[in-house]
Structures are given as C-alpha cells and as structure tokens.
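One structure coming up, written as structure tokens, with questions to follow.
One protein chain omitted, others in place.
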Amino acid sequence: MTWRSVDKVWIGLTALAAAIIVFMLAFIVGNIASNGWAKLSWEFVSQAPRGGMTEGGVFPAIYGTTLLVLLMTIFVVPLGVCVAIYFSEYADRTGWLYRASRSAVDNLAGVPSIVFGLFGLGFFVKGVGAAMDKTLFGNELTFGQPAILWAALTLAVLTLPVVIVSVEEALRAVPQSFRDASLALGATKSETIFRVVLPHAVPGVLTGGILAVSRGAGEVAPILFVGAAYFLPHLPAKLNDQFMELGYHIFVLTTQSPDVEQTKPLLYSTVLVLLALTFLLNLTAIAIRTRLRWTSGGGR
Amino acid sequence: MVWDKFARGLIYLAAVVSVSIIVLIFIFVGKEALPILTSGEVHKEVTLSTMFRAQKYGTAEAPLPYVWQPVSEVPKYSLLPLFLGTFKVTIVAMLFATPLAIFAAIYTTEFAPRWLREIIKPVIELLAGIPSVVLGFLALIVLATVLQDLFDLDYRLNAINAGIALGLAAIPVIYTISEDALNAVPKAYRNASLALGGSPWQTAWKVMLPAAMPGIFAAVVLGFGRAMGETMVVLMASGNAAITSWVFAEPVRTLSATIAAELGEVVQGSAHWHVLFFLGTVLFVITYSLNALGVVLVRRLRRRLTGGA
Partner (left out) sequence: MAATREFPLLKTHVQRNEEAPQARSEKMRVDNLTFRYASRKVAVDGVTMPFYERLITAIIGPSGCGKSTLLRTLNRMNDLIPGITVEGEILLDGQDIYAPRFDVIHLRRRVGMVFQQPNPFPKSIYDNVAFGPRINGLARSRAELNDRVERALRQAALWTEVKDRLNRNALQLSGGEQQRLCIARALAVQPEMLLMDEPASALDPVSTAKIEELMFELKKHYTIVIVTHNMQQAARVSDFTAFLLNGALVEFNPTPQLFTTPADPRTESYITGRFG
C-alpha cells in the first residue's frame, strides 16, 4: 500500500499550505482586533485627533476617506460599466479597438500603485490642474496643487479594471434569450442593453463598485502626493481641498510619530477601523457575487 | 434611432478612453523622465552612466562604487542598490508565497471537499482585500520583532521582514490564478488518469498540474509583478536604507519605496525629480512586460487544452 502513504503525505502538505494561509489571515485579523478594540469607541470615530495624535479620534480621516471614495465612485462606475458593455455587447473580437482596450485594461490592473501616484501628480495636478489654473483662474494656484478631486480621479483610474471585470462577468451571465426576445419585439440594441441586460446585471455592478471602493479606501501610495495630508484643521469642503485619510494616517503615524509607544493604541484602533471597513465591503461583494453565480445557472 | 447612435458612440468612447489612459500614463510619467536622456542641465548632475555604472564615490581606502544618495553635497544616483533591494525583497516574497499558494490551490481544486473549498477560497480572497498599508503596519510592529528575536538579527527592519509581508500580498494573486487554471483543466483527464491506475496524488501532480502549467506560470509572473510594484509594505517594513549588499537580513530600499519616500521633498524640475520619474518609468515598463507575458501564457493554456500546438 505504498501509494496510499505517499499520497497521504503529499495531500497533507497541500492541506497544510491552505491551513497556513488561513491561519495567517486569522492572525492578522486577531492581532488587530484584539489590540485595536481597546480604544474603539463612539468618541473615537466621531472626534478629531488631539494631543499630537495620542488622544481623540479619527473622524476627519473617516470623513476624508468616505468623501474620497464617493467621488471616485462617481467617476469609475459609469466609465467601467460603459467599457464592460463595450466588451460584452458591442466589441468586434478581431478589431483593433477591442484588442487594444482589452490589453489596456488587463495591463492597467498590473500597474504599480506608486506609478499611479506619479501619474496623478504629473497628469492631473501638474497637467490638467495647472492648465485649469492658467485658463480659468488667471494663473492663481487653485487646481494645480494636491486636491481631493485629483486623488479621486487617480483612484478611479486605478480601480477601473476591478469594476470592468465584475460588470463584464455579470453581463455575460445574462442569457442570450433575453436579448433575442427584446430585439424581436422591435427594441434597438442600446434599448435592449439599458432596459433588459443591464438591469439584470445590477448585482455585478454593485459588486464591482463595492470592490472598487474597498480597494480605493485601502490604497495609499497613489494619494501620497496628490491630496492626502496628515493634519488639517478643517474638513475638506471644496473639490480642491486637501483631506485626511485613514490609510495615509496610519502610514504617517506608524513611520513618523516621535513616540510610537504612545500612539500605538490609537494606531491599532485606526487600523481596525480601516480593516473592518474593507472587510465588510469585500464580504458584501463576495456575498452578492456568490448569489449571482448560483441564481444564473449554477456555480462552479 | 438617434439615441441608439448616441449610446453606441458613448460606449465606444468609453473604450477609447480606457486605451488612452494607459497611453497617458506612459506619456506623462515618461515625459518627466525624458530629461535624463535629453537635458544638458540634468546631465550636469546625473546621466545614464552615473546611474548604472560603477562610480568613484567614497575614498581610495574605502571605495564605494555604487551609492544612492541624491541629497548630499555630491549627489549620487547609482541605481544598483535600489535594483538590488527590489530584487532581494521580491525574491523573498516569491520564495515564501509561491509554494504556499500553489499547493493551496492544488488542495482546494483536487482534494478538498466541496464545502471546505467554498470556505477557503473566499478567505484567501479576503486576504487580498487587506490594504497594503495594514500589512506594512503589522510587519513593522509585530513581524519585525518576532523575526529579530527568533533569528537574532542585527537589524529589525530588513529585506526578509518586508519580503514576508510582501509575500502575503502576493499569495492571493498566485492562488486565485492558479486555482482558475487548475479548474479549467477538463475533468476527463482526471478520469482517464484514475482509470489507468493512477493514484489521486499522481493524477493531480502528473496530469492536472502539468495541463494547467501555463496558467500557473502566469500566476507566478503576475504575483512577481505585484510584489515588485508594491510600495507601502516596503516603505514601512524594509528599513529604507539604500545599501549595496547581498545580505538579506539588512535594510533595503526598493525602487517603489524610493519614489514614495523622496517625491515629497524633491524640488519640481530638479535632476532628482527627473530621476524619480525615470525610476517610475522603469518600474512601469518592467511590470507592464511581466503583465503582457502573463496574458500570453494564459492564452497559451487555453489553446493547449483545446487542441492545437
């Protein structure tokens, strides 16, 4: 029975690998939850930081993050849906536009986040922003500087592939018979898409949006120089304001605070808030996507 | 009818926008890097040669051929310490992540019961959702101490520390793509192998895995690209010292971290500024190529499994 014992060893190793990964995740969550729980309170999420970041809360960062991803969503979801519709409904597979945009979206997913930061700085801030200043604001520095608008646009570009993948999957899952029926009744192609296909794919749009938000809330490198700030006395109110942000806050606190031990409790709690936020979003998206897979013809 | 044409135009416009984005990225990042090659002003401070070839920094007794120290009396721009740092961290990450992720993918597609697979897969996807700044934070606060105590290291923050945390970020990428590749292999092959007297492990290792190999390779390539391009983890956990050495337990500086750390304080338009954008362009080109390679490999997998060369 030697094959049995050999098999058992190898299969055991593969199971061990899976277990190790799961364990590491559990450790991460556990460590943050247990250390961050202490300082978590209503006060924490509703107040601004005080005392050199050793007391108070992180409300401005939460507000800034929320505003940021909201703006981002406004830009990325419509664009992502349109590109997904192109891929799924209109594209000619052999045409150059399809191949170029397919390749572009695939590669966009692999661009390092700091390069997005450079892009945000070089194109949005120093390019579009400076041009706007010159033409609309009489050379006064309004948009040619780090601003929440540019940060939102930079993140929109970064999360575009996420939205496209999700929406395209949902569109492809819509049965062809729906389209046929609609067209047979005299509807145009765009009517069919917007009245029949897209509504059926709404869960996919939701999933895409949620995953994009989750990703956008967690990325720090792209916004390092495009709008995030460590401490601001007021909340962002205009599109060209800077803003505080959870991830950025964690980064600066961790690496640049003079006394890490003092700020550690607050730091852990901030991390917990960010982690809880992204987890909640991810779990929701996974749940929606699983439901979508089961209802449209069996999962894997 | 008009609306239909309008809608169609809008959709096509969106596709065009997506293509232009990637073109714009290349243009606007590259354009700030161009002066490295073209500007005489910049050449007074730094040239391709000073970036890539050995220089005469240091003293006659203690020569330092490769130093990255842009902010000093004599600005030094050797890229070797940065490439070395990137390489060390990425290698550690891949050595750590690849076996774990691939074996776990084999487990969930070939051996795990259905219900367990439905749990493990989302869990690993959750791992993908952890922001890299959180990973960097934990690496700095927790992992570094653990490693230092365990192995009696001189430096708390080093390539191994950052590499392991980076591996955590790469695992979901390698796992998901490998799992997809293994799943795409037709079950008929498994049946054929078992009917020939192959054991479950032999079947998985000698039939299913080889059939999925291009996809697995793509997974590794893409994981590598992800690890290389990561910024926050290395910024927080690697010690950020541009040292030229092959020792892994020492601090390092990667390409991405250099950009992130120094862009905030650099003067716009200065030679240093252009060098940082040059680094960004290099990073972009490398990860872009890796990505393209990954896509080609996945296509090859599909072709191989459905007949053809």
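Labels for the chains are A and B, by order of writing; each one numbers its residues from 1.
We adopt the following convention: a contact is a pair of C-beta atoms (placed from the backbone, for glycine too) under 8 Å apart; a residue touches a chain by one contact, two chains touch by 3 or more.
In this text the structure is predicted, and so the values were computed from the model without any measurement.
S.K.: From the list B:Q202, B:T244, B:S270 or B:S289, pick the residue that touches the absent chain.
M.R.: Here the residue in touch with the unshown chain is B:Q202.
S.K.: Return the single residue from B:S18, B:T109 or B:S193 that touches the missing chain.
M.R.: Candidates B:S18, B:T109 or B:S193; residue touching the omitted chain: B:S193.
S.K.: So one chain is hidden, and I want to know which residue out of B:A211, B:I243, B:A260 or B:L279 touches that hidden chain in the complete assembly.
M.R.: B:A211
S.K.: In terms of residues, what is the contact footprint of the unshown chain on chain B?
M.R.: Output for chain B: 186, 188-189, 191-199, 202, 206-207, 210-211, 304-309.
Following the convention adopted for this analysis, only the chains that are shown with their structure count from here on.
S.K.: Find the geometric centre of each of chain A and chain B from their Cα atoms only, then give the gap between the two centres in Å, rounded to an integer.
M.R.: Distance between chain centres: 19 Å.
S.K.: Taking the complex as given, what residues does chain B use to touch chain A?
M.R.: Per the touch definition, chain B meets chain A at residues 1, 3-4, 7-8, 10-19, 21-25, 28-29, 31-32, 99-104, 106-108, 110-112, 120, 122-127, 129-138, 140-142, 168, 171, 175, 183, 199-202, 205, 222, 225-226, 228-232, 235-236, 256, 259-260, 263-264, 268, 276-277, 280, 283-284, 287-288, 290-292, 294-295.
S.K.: Which chain A residues qualify as touching chain B in the complex?
M.R.: 3-4, 6-7, 10-11, 13-18, 20-22, 24-25, 28, 31-32, 79, 82-83, 85-87, 89-91, 97-98, 100-101, 103-119, 121-123, 126-127, 157, 160, 164, 188-191, 193-194, 214-215, 217-221, 224-225, 247, 250-251, 254-255, 264, 267, 271, 274-275, 278-279, 281-283, 286, 300
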